[in-house]
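Note that this complex is displayed minus one protein chain, with the remaining chains in position.
== chain A ==
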Amino acid sequence: MALSRADRIRTALETAFAPAQVVVEDDSAKHAGHAGARPGGETHYSVVVVSPAFAGQSRVARSRAVHAVLDVEFQGGLHALALRLLTPEEAARA
């Protein structure tokens, strides 16, 4: 069975950021019929990554690092990606 996009996103993030926590949610069903939605879904995701790799990086830099890791998914129809990117210290305070 082929891996879902959510599985691929999780694996890519785990490989790149050695995160303490990763949450990947497929929100595609909530956006069915909207622009960017596709019949097969797998277009809209929410992702939380907690990783020490984000320390000292701006919000924009953190997001760009995640976008770069998931570039192949954007090329393949990933349309919307809500990101919450925290260091372990920030996650503990949140």
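Some points to look at:
One rule holds for everything that comes next: a contact is a pair of C-beta atoms (placed from the backbone, for glycine too) under 8 Å apart; a residue touches a chain by one contact, two chains touch by 3 or more; residues count from 1.
Keep this in mind: contacts and distances are computed from a predicted model.
Look at the chain that isn't drawn here: its UniProt entry, checked against "Na+/H+ antiporter subunit D", "Glutaredoxin", "3-isopropylmalate dehydratase large subunit" or "Recombination protein RecR", names it "Glutaredoxin".
In the full complex, chain A touches the omitted chain through residues 34-35, 59-60, 63-64, 67, 71, 74, 79-84.
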